[in-house]
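The complex is shown incomplete by one protein chain, all other protein chains being positioned as in the whole.
Presenting chain A:
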Amino acid sequence: MACKRVPTMFQAIPIRRKSYQCFQCPYTTRKASTFNGMTELSEDVDPTSSMQTPGPSEEHIKRFNPIARTKRRKRQLPPSRYQFRPPRYYRGPLHPHQPPLPSDPASRLFKPGPFSLTRLEQTYHSTLAPDLLTLMYTHHPPGTLPRPSPPRLRGWDGSSPYHKNRPLRGPRGTPVLRLLRRPITFRNIPRLEKIVVHSFVDEAGSERERIQVAGMVMQAITNARAKVYNAKKSIADFNLREGHPCAVGVELRGEDMYDFLAKVVEVVMPRVKDYRGVKGTSGDSSGNLSFAFTPAVVGAFPEVEVNYDAYPPKMIPPIDVTVCTTATNDKDARLLLSSMGIPFYGKHIN
């Protein structure tokens, strides 16, 4: 056999790959087209077949009546013996009772959903994504190569002997290296990643209720439970005391995110008086844009408005909304958001 030539060290490998074919010599497998005419079975193969075993006897067939047997039963069947109960505590990786993954419905951390395919998401996949691809696509005619991009880190010119073995310098102007903008293809069209809604509550130190109200408002408008943030440091000017709650925030992904953005664009933004849109200078130059709403506008959200009397009117907080996209620069992110209906005004800075 051809396998004999293989050194013993490699003999375990074909077995580990689950197929008993020698991967060193792939032509050893026999196909139907290369039938060698050998009809006799080898001695190792059992000649009897399970197809030849006799079926159930006549008597057994007559006796078999599951419906009658069920009716004869007086009481219900007992529940299955083993009912899995996820542990209440995670006691480390070595504990025998491990909690299931959060994606498992049996897990205590499981979050059901999504419950709907949102309108904005459908619009994105059917209309916006192809349009964005067309707008952002850079075509290189066949036979031509794209111009080589300049090096991201600058070297030293070598005019001084001290330049030898120096580490490369960062880009001019900023100490941080900007994100790379890869050519846009159908695989990496910018899309929404998450929306962070945040509210810093000014007078949380003096009035604890403000945090409660801010949390309730935040939950009403975003469909998610708000998280309370505590101050890291004491700052007297901002009335911050270390370890005391000072802000509430929500991170939205998936269905909630699309619902929130659609609601903001369709209903809330048009209700703002003399609204010009989002500032063109907004953004962190890596594809995340943010804007804010005053307490009056937060009160105009349909969920708050329908139950406006439930909230103390002076305690409705202002909110900051940060839209994180998978775009790597602000220009692309702005294009994505303006296609979703957010207007921008002023000078656009990337």
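Keep in mind that, in the parts below, a residue touches a chain if its C-beta (ideal position, glycine included) is under 8 Å from a C-beta of that chain, and two chains touch if they have at least 3 such contacts; residues count from 1.
Here is the rule we use: contacts and distances are computed from a predicted model.
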item: Options "Cytoplasmic tRNA 2-thiolation protein 1", "GPI transamidase component PIG-T", "VPS33B late endosome and lysosome associated" or "Ribosomal protein bL31m N-terminal domain-containing protein": UniProt name of the undisplayed chain; value: "Ribosomal protein bL31m N-terminal domain-containing protein"
item: Sole residue of A:Gly92, A:Pro105, A:Pro161 or A:Pro175 that reaches the chain not shown, by the stated touch rule; value: A:Gly92
item: Residue numbers in chain A that touch the chain omitted from display; value: 86-92, 99, 107-109, 111, 115-116, 118-119, 219-221, 223-225, 255-256, 259, 262-263, 265-267, 269-271, 275-277, 302-303, 306-307, 341, 343
